[in-house]
Structure formats: structure tokens, C-alpha cells
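A single protein chain has been removed from this complex, and every other one stays in its place.
We call the chains A and B, going by the order they appear; numbering starts again at 1 in every chain.
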Amino acid sequence: MQILISNSSKEPIYQQIKHQVKEKILSSELREGDALPSMRQLAKDLHISVITTKRAYEELEKEGFIYSITGKGSFIAEQNPDIIKEKKLATIEDKLVEVIANSKELGLSLQDIKEWLTILYEER
Amino acid sequence: MEHAIELQNVHKSLGAFQLKDLSMQVKKGFVTGFVGGNGAGKSTIMKMILNLIQPDAGVVRVFGLEHQQNEKAIKEKIGFVFNDSLFYEDLTLRDMKNLIAPSYQNWDDSSFQQYCDRFALPLKQPIKLFSDGMKMKASLAIALSHHAELIIMDEPTTNLDPVFRRELIEHLHDVMLDENKTIFMATHIMSDLSSLADYITFIDKGEIIFSKDVHQLEEKFAIVRGGLELLDRDTEQYFLSIKRSNSGFEALTSDYETVVKLFGREAVIEKANLEEIMYYSRGGKSSGSTH
């Protein structure tokens, strides 16, 4: 499992780990039952403190992305397809909200955004 | 048992230096960085953990045990590295190892050999020919070769160059792969801690100023800079220390969110790194210093 962290990013390191694991789950790179590296191994590999990976894993567990078995490690939890879809929709919504906010700042109208979006959508 | 080390209401006078009613804990299974300036009391506490110095009053517990009844059991569980070499300089590392090894019930010679290989330590050379870095590595090899559960290090990197320091941190990361290990490391070199420490305990003039995990430090502490007109009795209470000058003030807060709400854009608010936290924590609220 590849995780890249940036020390100069404003986002705290445990958040960076969380996000990357989530992304990998949503993109199906990580599937149900896949083992995650142990908290301590990951801390060593990334040159970060154990408490940081611990926090990332604990929060991932709380949000239902992974589960842990004492003595065995952490694994990707079963992901309900509906929930995955919902989560993906939620990320899209977040990004759209951001787009709207930025557009308003520049004074773009809804019509402008729609047109732009249509062009981009058809290009892909 | 959650704590590897526990000091309760410890008092100690050593000449002009005093520890007054000091209490602190070191969490088991994690790395705790012990920071503070020279003469803050770090070494005294380190020595109390090994019973080299005894408190005038109060209790020192290591893994729940006290030296009075369990001195040997406690020391069996501790691997120590001091910044000064404890070796007989005329002996070779092998001779020295042969003197020390039988002292520990759980001495693991193959582990010692492995560390010597890894650290490229010559066994047959008199220790006086070792560099400071090699001596530190030799101490570490011994500290790690008797299945110690607690590694205490008193300024291990002071005499080392940056490359050596990084190597040391790398090895300590390896040690922490085992969740039964605890590292308690006194240092005043902050870069040693940024990638390794889980908790930071800060001591100044024999007093524990704070003891927090690194996330709390990152999230809560900030440096605030602004005009003097922003300071009054109400706002000052959010600061641990304030430094005033003609051009404004600089202050340290441990309540980032409230301060952001309070001052908004009227002040510059930046997350504080460890060094800044230490520097400003020592300042107090006096207006003495100018820049």
C-alpha cells in the first residue's frame, strides 16, 4: 500500500493518511479483507510517530472503513455498495460546492459554470 | 499498567537546584520526548529513574515497581544511553560487553552481535579509538541487547552530526515496532523528536510546564503577533507568555481556536513549532524583554 505524506502540507499527517486510505477504498484499490500495514510498521516506513498512525487508524475505524483484531492487525471493512456510492456522491458534492464558491468569488454566473461543465464533460 | 514511568510529588534539592512537588508519567508503548534547557532538571529525573539519585520525598515508580524493594528487577528492564560514555576506554568493546553481559539475566548475545554488525562497530578495538557516534552506538547496542522494555536516553545526540542523528532515529523507529517497548528520551535538539516522539514533556527550572501528545501540541499551540492595543486583562488570560516590544507583542497560546475567534484578522496567528513553544513558554507574562 503506497501512502505519500507531505511534511509541508497544511493538512495534518494523520488526515493525509486517512484521506489516502479512503481514496484507495473508494477506488477499489483496497478491497474488503485486505490487510493494512501495522500501525507501527507504517509509522516506521513513513518516519512519523506511532501516535499519528494510531490516530489515523482509529478514526478510519470509527468511520467504518477498517476494523482491527487485536494481535492480528487492521483490515479493510466490508463496504456496502450503497454507502460507497453515497460517499462518492458526497465527495462530488463537496467539490461542486467548492467550485460554486470559487466561481461566485470571480463573479461567474450559473449559466457560465453550466456551459463550462458541459464542454469539459463532453471532452472526456 | 499504563505507565512505564511514574513520578509522584517528588522533591529533591541538589545544591542550588530544586525539584518541587514534581509529578509526571511516561506512557508505556510510546516515545516520550523530554525537553527543556540545560539545567532544567532532565538529567536529575533520568538519574532518579535508575536510582542514581534518590528523591528527598515522593515516589518514583518504573513499571509500577519502586527501587526500594525492586531495584534489580527495575534495572533489568531498562536500557540506558547517556551522552557521556560509560565505558572503560582502554578495553575493547568485546571486553566491555563481557563485563556487562553477565549482569543481565536476559542478555542476548546474538542480538548484540547483530547490532554491532549493523552499526559497523569493531569489537576488537579499544573504545578510546571510537568516535563519539560510535560510542553512542555501542551504548545503544548494549541497551538493546537485553530485552529491555524501557529505553531511557539522556541527550544521546548532543555530540553527533546530523547524519548520525538521523540514523539513530531510524533505529529507534525499529525498536518501536514492538508495542511493548517504551522510549523516554531527553534532548534539546527538537528535530530529533519531530518524526519520532508521541508525547512531549517539557520541563523548565525543575517544573513540568506541560506534558501532551504531539497532536495536541500541533493543534492547540500558536504564536500570536499583534498591536499592543489588543492586550488587556481579558485577552491576556489566553496566553501562556507574552513578549512586548515597541512594535507590538508576540505571545504563545495553548488555545488556538479561541484565539482565532477572539482576534480574527486583527492579529497574525501561526501554528507554533516545538522550539517556539519552548522558547515562549519560558518567557512568562513579564514585559521585560524587548526585541
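Heads up, the rule we're going with is that a contact is a pair of C-beta atoms (placed from the backbone, for glycine too) under 8 Å apart; a residue touches a chain by one contact, two chains touch by 3 or more.
As a convention for this text, contacts and distances are computed from a predicted model.
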| item | value |
| --- | --- |
| Chain not displayed: protein name in its UniProt record ("Cysteine desulfurase", "ABC-2 family transporter protein", "Cytochrome c oxidase subunit 1" or "ATP synthase subunit c") | "ABC-2 family transporter protein" |
| Omitted chain - touching chains that are shown | B |
| Omitted-chain contact residue, chosen from B:L14, B:L129 or B:V268 | B:L14 |
| Among B:Q8, B:Q25, B:N51 or B:T158, the residue in touch with the chain that has been omitted | B:N51 |
| Contact set of subunit B toward the excluded chain (per top definition) | 14, 47, 50-54, 71-73, 75-76, 78, 80, 82, 84-89, 91, 95, 99-100, 102-105 |
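In this text, only the chains that are shown with their structure count from here on.
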| item | value |
| --- | --- |
| Centre-to-centre distance between subunit B and subunit A (centres being mean Cα positions), rounded to whole Å | 34 |
| Interfacial residue positions of subunit A with respect to subunit B in the complex | 12, 14, 38, 40-41, 43-44, 47-52, 55 |
| Of all residues in subunit B, those that touch subunit A in their complex | 29-31, 169-170, 173-174, 176-179, 195-199, 213-215, 218-219 |
